[in-house]
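Below is one structure, written out as structure tokens; the observations come after it.
The complex appears here minus one protein chain, its other protein chains still in place.
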Amino acid sequence: MDIIEQRTNEEARERRKKSAPRPHTVLIKEQYCKGCSICVSVCPTGVLVIEETSKSVFGLIAKIEEPDYCIGCMLCELHCPDFAIIVDPEKRGGTE
Amino acid sequence: MNNVKIRSGNELVVEGAIAAGCNFFAGYPITPSSEIAEGMSRELPKVHGIFIQMEDELASIGAVIGASLGGKKVMTATSGPGFSLKQENLGVALIAEVPVVIVNVMRGGPSTGLPTRGAQGDVMQARWGTHGDHPVIALAPAFPKEVFLTTIDAFNLAEKFMTPVILLLDELVGHSHEPVELPGPNEYEIVNRKYPEKLETLEIYKREMGGPPLRPDFFMGYPIHIESLEHNDYGYPTTNPEIVEVQQRRRLEKIEKHKNEIIRYKTHYMDDAELVIFAFGSMARSALEAIEILRREGGPKIGLFQPITIWPFPEEQLKKEVGDRDVLVVELNWGQLVYEVERVLKTNKIHSLLKMTGMPIRPDEIIEKIKEIKNA
Partner (left out) sequence: MLDYEKYLRYRTFPVPWCPGCGIGTIFKAVVTAFAKLKWNPNDIAVVSGIGCSGRLSTYFNTNTLHTTHGRALTFATGIKLSNPDKHVVVFSGDGDALAIGGNHFIHACRRNLNIKLIVINNNIYGMTGGQVSPTTPTGFVTTTTPYGNTEPHFDTVELAKAAGATYVARETVNRPRQMLKVIEKSFNHAGFSVVEIVSNCHINLGRRNKLKHPLPMLKWIEENTIPLSKAKDMSEEELEYKYVVGEFVHRHRPDYLSLYEDLVVKKAGGDKK
């Protein structure tokens, strides 16, 4: 079945065994997120989901649903084209 | 007498540019302007300037605009076909307000035309060649010393008004080798662009209606944005109609308001003239010769109005100098500036001697035309 949209990463959630021993923090800048769902599809532990919203221009936005599973791999931040998701912001000088 | 040298117009452009402080030239070979590129390639390394021959005409004008944004005083040189190619990037210099000097040594056109023959057929293109509404400064020197001084003038105007300036020679002026005494540094002044002392805001284009922008160049410590799209005062792209109107009108006003500072012209034998010739560049030389022959022979007394600034067109100055006398426009084309003269001098009788065959219009042809006008 061809993936079109990906609201949740079911495959990652089925694969994972337990939550992260020292979970990392993730910050989503909602004013920049366009809900493209790339972060949801690359997250290896299924932390993120796409929700419908009336605030984003395209009606979709990424949300952190299961923060305890974030292992800090940074793939979401590396891929995000909109600078809308940051991992461990406080440890890296915050973002203001 | 010992400071007199033999120079061609093209060589004088090179000497004038070096005297003005030009330190970057990017060009492409094209007859009849290649000598300018060749001269700059010899002279610029001597003053530690940079010369580069680019891969085509568009690359040349792109490189000079980039170098001007990098802080250099820049020049490029071409002829008709190359001038046509440069039009799009010339628009970048106009909309982003970047000082550049572009020399066009005019030759017979259109298209490949007559590479080795002079013409004056690019005057309207100099005004409207690039698309959209824009003002232009174009200068056309005629005499050797004038070529040297007008080249320096072109750089000064470009730096002062942050705009491209087009220096129009024709092949006759460019290639004629004549004796000339080069002016010393005390006979001309050099104007450099001004920078703001300290930028409080990144709105580099913000200023009153009618003035040039006061902005830093690249690498001066401010992250500025230079944009070929229509932009706001920060330089960022916009389509907001109110902002667009301000930006467009401000660039037009920049030249319009300072017209009288920019317009240069010369008059010859005007006081007792019964007819005035309007001619520029090599045709001004021909006309002057014709006028002097007629006066020597006791013929009709004719005067010459020689514009050096072609754009903005010297409207007020022409009206004032000509009064209500008849005008004879002599152009080496089939009619371009004559329409401007007709537009400005609505009630005067305008005659014209127009020809473009590759051969110059000779003084005796002008004399014949004047006799024809007198007998009619």
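Labels for the chains are A and B, by order of writing; each one numbers its residues from 1.
We adopt the following convention: contacts are C-beta pairs under 8 Å (C-beta built on N, C-alpha and C of every residue); 3 or more make two chains touch, one makes a residue touch a chain.
The structure presented is a predicted model; accordingly, all values stated were derived computationally and were not measured.
From the set B:Val4, B:Ile190, B:Met209 or B:Leu229, the residue in touch with the chain omitted from the display is B:Leu229, counting the whole complex. Note that of A:Cys43, A:Ile64 or A:Cys80, the residue touching the chain absent from this view is A:Cys80.
Where chain B meets the chain that is not shown, the touching residues are 24, 26, 42, 44-50, 52, 54-56, 58-72, 74, 88-89, 91-92, 218-229, 234, 236-237. Remark: the residues of chain A touching the chain excluded from display are 2-6, 31-32, 34-38, 41, 58, 60, 75, 77-83, 86, 89, 92-96.
Definition applied: only the chains that are shown with their structure count from here on.
Mean C-alpha position of chain A lies 59 Å from that of chain B.
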